[in-house]
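Quick one: the structure is below, and I'll ask about it shortly.
Omission of a single protein chain aside, the complex is shown with its protein chains in their original locations.
Note that the chains take the letters A and B in the order they are written out, and that residue 1 is the start of every chain.
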Amino acid sequence: MDTAILAEMLTRVRQTTPLVHCITNYVTVNDCANALLACGGSPIMADEEEDACAITQICGGLALNIGTLNTRTVATMHAAGAVAGKLGHPIVLDPVGAGASPLRTQTAASLADELPLAVVRGNMSEIKALAGAAAATRGVDANPADAVTPANLAESASFARELAQKLGCVVAVTGAIDLVADATRALAIHNGHPLMGRITGTGCMLTCITAAYATANPARTLEAAAAAIAGWGIAGEVAADRMGALDGNGSFRTYLLDAAFNLTAEQLVQNARIEEA
Amino acid sequence: MDTAILAEMLTRVRQTTPLVHCITNYVTVNDCANALLACGGSPIMADEEEDACAITQICGGLALNIGTLNTRTVATMHAAGAVAGKLGHPIVLDPVGAGASPLRTQTAASLADELPLAVVRGNMSEIKALAGAAAATRGVDANPADAVTPANLAESASFARELAQKLGCVVAVTGAIDLVADATRALAIHNGHPLMGRITGTGCMLTCITAAYATANPARTLEAAAAAIAGWGIAGEVAADRMGALDGNGSFRTYLLDAAFNLTAEQLVQNARIEEA
Partner (left out) sequence: MDTAILAEMLTRVRQTTPLVHCITNYVTVNDCANALLACGGSPIMADEEEDACAITQICGGLALNIGTLNTRTVATMHAAGAVAGKLGHPIVLDPVGAGASPLRTQTAASLADELPLAVVRGNMSEIKALAGAAAATRGVDANPADAVTPANLAESASFARELAQKLGCVVAVTGAIDLVADATRALAIHNGHPLMGRITGTGCMLTCITAAYATANPARTLEAAAAAIAGWGIAGEVAADRMGALDGNGSFRTYLLDAAFNLTAEQLVQNARIEEA
């Protein structure tokens, strides 16, 4: 794939500073805010229905993340999502832990059914649960049996395209190999580093960054999501390269944000490893 | 201005370890706790009404921050604020996003009306919204049109003094140039660095630090707020000086806390750039 298009996606984020409303879990919310700032966007968080609907109106995009969901915030997600939908704002859904509890699976499915999503991003276990497939999940991590591998890549890409068709949005399945698909096309992205699984929030942060990219590039959601995901993977590689003998996941988290902050269009074009799948 | 008074403010914080109760948003709450510890104070957070009123009683000061407000926590802010007011504890209000949603504007105004605030600290868009002026805000960031500049400094200082008179408290408007005013006097502070806007929470953290300074220096609220703000700006400058080629907003956040932790009275006296405005 010609990666020059990814540079355009990044440049538009940096030029427009998309303001993204995040209704997200309290575990990784601070990292989400800093990740949005790192990538060139701007975050705002509100979860009380009255407040969230007003905040949505002044934003350009909406990120919904169901980790640490509760009755109040789920209602807010539906209400703010409806507002965003009417305004034509891109909505990105992160079905954290779908498959791990009935409430999470149902909430993710209900949001996907009711809202005009631009992108859904999760690990394969979450995406399968959302798709109604029988997935055995292990907490918020993907079941290793659900991993996208070279051996099952074509099959996984078919699954992603079909779900994208069914949900009417881009489907992003992230893991050692990432897949991004719309109804007609799937891309496999081979960037990233295993250390990204040793800190909390790499998925949540990527969801917010994807929302910033989708907001800045409304006509190119597939390429926007691919650029966000490839850029995040490259940031993980840069961060891993920087690790010293005494460094652990504390430093890796800092280096990852740093690398996202310093990511250039040139890095993205040269280092993205993307193929049609 | 003779900056020696600022050293006294800092020294009293370090000597008395003011315990500050924070009812604050979940986005930056961890940074707020670490910022309080960095400056020499001690944090405690509680937001359930029964708990918060009891916790307020064992503290010396109260910081109220309306980011991610909800019905329950707004009621707690009023109740805990009333307790703090009766006890004569300094209350510092951060009207995060006032002007960005009606609920936030009303909540900030209602807290300012009902509670005997010591300080209100926000960006100019938030402070204008609180003052009832017509301010077009952009999320939680100040509208660039609201920036305090050398050209409008005298006018901005008048506005701050008048609002301080009206609210009966010190008004702190922070941005590229910071203003701190009571009814009769305004100070302009020229410390800080643009990178402070590239991490989340620099305003929230400063609010908590200001509460620590106001608690340790109850008879000198204007100077206490000025010392907190100038010290935070200097910490930002020290942190920016430390940035290496691979560093981004992840490292800047760490360096900022580090610099606040290591800030000395001598640094404050020598590097504070304060003038009467």
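In this section, a contact is a pair of C-beta atoms (placed from the backbone, for glycine too) under 8 Å apart; a residue touches a chain by one contact, two chains touch by 3 or more.
All values reported here derive from a predicted model rather than from experimental measurement.
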{"item": "Contacting the left-out chain in the complete assembly, out of A:61, A:97 or A:175", "value": "A:97"}
{"item": "Contact partner of the left-out chain, one of A:40, A:67, A:122 or A:175", "value": "A:67"}
{"item": "Residue among A:151, A:219 or A:246 touching the omitted chain", "value": "A:246"}
{"item": "Interface with the unshown chain - residue positions in chain A", "value": "25-28, 30-31, 67-71, 97, 100-104, 137-141, 198-201, 246-251, 253-254"}
{"item": "Chain B, residues in touch with the chain not shown (by the definition above)", "value": "19, 26, 29-30, 33-34, 37-38, 42-48, 50-51, 54-55, 58-59, 72, 238, 242, 253-262"}
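Just so we're on the same page, only the chains that are shown with their structure count from here on.
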{"item": "Whole-Å gap between the CA centroids of chain A and chain B", "value": "33"}
